[in-house]
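Please read the structure below before turning to the comments.
Note that one protein chain is taken out, while the other chains of the complex remain in position.
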Amino acid sequence: MPIDLSHEPRVEELARRTARFVREVVVPEEERYGGVAAVGGEELRGRLQAAAKQAGLFAPHVAPEYGGHGLDMRGRAAVFEEAGWSLFGPLALNIAAPDEGNMHLLEAVATHPQREHYLRPLAQGEVRSCFAMTEPAPGAGSDPAALSTRATKVAGGWRIDGRKWFITGADGAAFAICMARTSGEPGDRGGATMFLVDVDNPGMKIIRHIDTLDESLFGGHCEMVFDDCVVSDDAVLGEVDKGYDYAQVRLGPARMTHCMRWLGIARRAQEIALARASERELFGSRLGDLGMVQGMIADSEIDIAAARALTLQACWELDHGRSAAQSTAIAKAFTAEAVWRVVDRALQVCGSLGVSGDVLLGRFLREVRPFRIYDGPTETHRWAIARRALRGSRAHGNVT
Amino acid sequence: MPIDLSHEPRVEELARRTARFVREVVVPEEERYGGVAAVGGEELRGRLQAAAKQAGLFAPHVAPEYGGHGLDMRGRAAVFEEAGWSLFGPLALNIAAPDEGNMHLLEAVATHPQREHYLRPLAQGEVRSCFAMTEPAPGAGSDPAALSTRATKVAGGWRIDGRKWFITGADGAAFAICMARTSGEPGDRGGATMFLVDVDNPGMKIIRHIDTLDESLFGGHCEMVFDDCVVSDDAVLGEVDKGYDYAQVRLGPARMTHCMRWLGIARRAQEIALARASERELFGSRLGDLGMVQGMIADSEIDIAAARALTLQACWELDHGRSAAQSTAIAKAFTAEAVWRVVDRALQVCGSLGVSGDVLLGRFLREVRPFRIYDGPTETHRWAIARRALRGSRAHGNVT
Amino acid sequence: MPIDLSHEPRVEELARRTARFVREVVVPEEERYGGVAAVGGEELRGRLQAAAKQAGLFAPHVAPEYGGHGLDMRGRAAVFEEAGWSLFGPLALNIAAPDEGNMHLLEAVATHPQREHYLRPLAQGEVRSCFAMTEPAPGAGSDPAALSTRATKVAGGWRIDGRKWFITGADGAAFAICMARTSGEPGDRGGATMFLVDVDNPGMKIIRHIDTLDESLFGGHCEMVFDDCVVSDDAVLGEVDKGYDYAQVRLGPARMTHCMRWLGIARRAQEIALARASERELFGSRLGDLGMVQGMIADSEIDIAAARALTLQACWELDHGRSAAQSTAIAKAFTAEAVWRVVDRALQVCGSLGVSGDVLLGRFLREVRPFRIYDGPTETHRWAIARRALRGSRAHGNVT
Partner (left out) sequence: MPIDLSHEPRVEELARRTARFVREVVVPEEERYGGVAAVGGEELRGRLQAAAKQAGLFAPHVAPEYGGHGLDMRGRAAVFEEAGWSLFGPLALNIAAPDEGNMHLLEAVATHPQREHYLRPLAQGEVRSCFAMTEPAPGAGSDPAALSTRATKVAGGWRIDGRKWFITGADGAAFAICMARTSGEPGDRGGATMFLVDVDNPGMKIIRHIDTLDESLFGGHCEMVFDDCVVSDDAVLGEVDKGYDYAQVRLGPARMTHCMRWLGIARRAQEIALARASERELFGSRLGDLGMVQGMIADSEIDIAAARALTLQACWELDHGRSAAQSTAIAKAFTAEAVWRVVDRALQVCGSLGVSGDVLLGRFLREVRPFRIYDGPTETHRWAIARRALRGSRAHGNVT
């Protein structure tokens, strides 16, 4: 079969319905709350998710047995991008970070009882979750091997001690997936293990909300302490010492779903700029007839097309079980920068209107800025991309 | 005399003292209030300005007869940059927009009684002011000729009608300098006149604070209505129909003082990044030893040096009474983009810390973004620069 | 069927064999002649093409009935990129501009006798051809409607008069496909017609080789005059007045095949840089361990991946008979700039070696520079992309 770039009809149909739902139901709520879902709280989340369920659009990425549509990564690319058109869209469809990535991970590595206990209610939107991996310097961040939170074997379970920060969605989460070192020392790789920790565990505490430039993610970015946090043996997610492998299971796809969602915001920003450029007069011309504005619009069209194509490439590799380390890194590095450029250009096209709250571009700019940092700063991805390219070159020795 | 690039000793000394004052007195206040002076209100403003007066640093740009240091543009370049190291520095020294530009304008074109009545208390920080020029589309913005607020002659004075927006500092200002059309029609140039309108004039109303990405300027960005706003003949600033000329008197220098102040923030951001790069370890290296980080740091050093040099060039021309239209446009276009790049890179170097409120980089990013738009979007300046270059080329005909 | 991004096995196999052939047979010749095939002349062309025929790789894009492999655009994407690894690769496979585009055009619109007379020997490499469309200013260039070469009906045929330049491959071509105005006036669109003009027509003359930055294309870039050039009625390619439509038939795919071939050179340049970065020591480090070098390498990997993905997207649309105007414009605009960046970075990584003739990077830089201009300057494509985006926005009215 030759290469085929058309989505399956059922994916196209789901994407189309998602697009309509987001424009008609979600965007009005987003504008009412200025793009900050936390203002609306659980009431808003419940309302949005109920509407998505009713529209048959809920949890598109989850297996049917847990109530979802079972989309593969390519299918998610189409649907998540449409959901991402609004900052509230992913929340409505229950595909927001970090829950979406956690569901992916739980489907892949959790035991059946863990899936029933943790995945099922999460997939239904009954609870939220968080993923406690990142640590303040000099702990685990861009360099996972710096992991310093430690889990020690105790009778019948484990004791976790350490500090985590930028734990998105922690406040209000029913449970955390906590990554802790179970062998080796910070700096060497050693072994890490993932633990399922319930919110009522007295050893797990949120010590502050980190005040961040972005504000749209539900449950905030929190700093957490695990202090004498004892969990039972069946709190181990998957197997002991396989945490780094599982992190890869989660991180590759999670990178891509970030790209999909933020691509939606980029398109929205571009659409706002296009509308403005179509109607605004300046110096006797329509804004959209000025060459420098056209240049910005075109560059954004190109950025969006390239980001989408690179993301799709990586999704296809992930769906085929290939090691997509290089293609996800390329897609993430490009998309994070491209989305930023698109939103920034849209704001510039709109001029003073763009920095005002009368449109959401300033809000979008704040929300997408951290994407160039989390899930690996662009520089870290570029470093990894270059290293793989250099290895490939030496391996093949195919140089003129 | 050959070219000399050293500031006068008294300027250097003033700049040095300003730098120390800002670091020791102003920055702690800025951090306390997260960089948003409005939170501290008039009490904070009074406290900061009293400290600056006591330190002998107040109103460096104002003529000695009004209590200032009488610095020319070159001198301001040195001192304002140091004041700009903190978002609160310009407020403390009474050189924040729009008051600083208004003082400059009043010194240049106001009558003696107007200077005594408006300039003297403004220079002392007893009152604040605003400059009501920009209008919502399709009114005056990048294109001043689109001015649609109109002043009609009435017995003993004028009646002003129109709508203004993005009027910085309007809330709490004792008076506005309002630009209104006194001849011609929107789209042609015609004549404009500036009026001094007191806050208690019932025809001048603030109808809303515009919610903007930036939040550091005192008195906000407001939308105002002039509705049957009658002023007396002596409310005319300078002469009738000379408003466009006066706007130039104000705008060239005001562009440069924006550059100076924001250059201070750029240096501050760079200093935060340098400190982080010096201390943070990553992948077994100091952050500052990683080549991509070094590249960002160097690019910011270059941006800062070039912005400063271009600003100084324009200031020197302004001080010599030259038409500095091209050099101020070049300096403004370059500096607005450069400052943005520097702050953005600093945030990136700091990683997740950079997007957190634990450092002020996210705040800086929000504050400097609109600088690429106000006082002329970068694209408008580039358009004007190109037109002058093309005219110069055709005029000289000196082409190979 | 879900999206599938794997080439058909026969395409993959052809691409793999092409890659090997180019490295083993073509590159040594390229290095011998410094990348300028004209130095080797027809003897070299014959030798390379004979080798490609023997290897079963010749004319992969041409229909089997004319001796080719009948690849669609997606298949060409895979094979042409491998051929483009060497400046001589496309010549060897008979897929160099402008012959390749002319074959595509003749297959699509020529009559059976025209195909036998012109296409068959061209597809076999027995003759070469040129495409005479571009005119010196103010004639047809970025703006095809400015076409000023005119064809006038005479008894039994047409008389063509006009001037063309940058006619690639004209010197030594057996025939030209000449675009001439058959109705309307320059500036309006009117009608254009394509004519097949044999080299021995006394009314068609090459008046000079234009000395250009690039030198690798066989037959040079020529300036031609059509002066009282009379052709018979059956010299009309396709139908009268359909020239603009046919130009589109040729240009969309021709843009993409340029992208494919130059992508090959970009990969080659990157490979040279990788080899250098792997072996060269600097400041006690391997060049490839320096962060700024890694940054350049990664950016080139990203550029290559994005250019390939965008080109493939456009090819898929072309293969499905869709109007691929937007996607070919996006792919061309991005790829032309990306290829340039990749070659430039590779040269920079190699330092002084890079500007020397000891590697071919300086040659590559010269060859790829015009690609940002021909087949539409990047700015023209951006303008067209923006206009389509603006139309799409207004048409759908789907703005928040």
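A, B and C label the chains in the order they appear, each numbered from 1.
The definition used in the following text is that a contact is a pair of C-beta atoms (placed from the backbone, for glycine too) under 8 Å apart; a residue touches a chain by one contact, two chains touch by 3 or more.
If you're wondering where the values come from, they're calculated on a predicted model, not measured in any experiment.
The residue from B:Ala51, B:Val225 or B:Leu274 that touches the chain not shown here is B:Leu274.
The residue from C:Arg20, C:His117 or C:Arg366 that touches the chain not shown here is C:Arg366. Even with one chain removed from view, chain C keeps its contact list with that chain: residues 34, 134, 137-138, 141-143, 165-166, 187, 210-214, 221, 280-284, 290, 292-293, 347-348, 351-358, 362, 365-366, 369-370, 372-374, 377-379, 382-383.
Contacts to the hidden chain, counted on chain B, fall at residues 1-8, 11, 23, 27, 31, 72, 74-75, 268, 270-272, 274-275, 277-278, 288, 291, 293-295, 297-299, 301-302, 305-306, 309-310, 312-313, 316, 319, 326-327, 330, 333-334, 360, 379, 381-383, 385-387, 389-390, 392-394, 398-400.
For chain A, the list of residues touching the undisplayed chain reads 290-295.
Keep in mind that, in the parts below, only the chains that are shown with their structure count from here on.
This structure's chain pair with the greatest number of C-beta contacts is A-C.
Chain centres here are Cα averages; for chain B and chain C they lie 51 Å apart. Multi-chain contact residues of chain B (touching two or more other chains) are listed as 290, 292-293.
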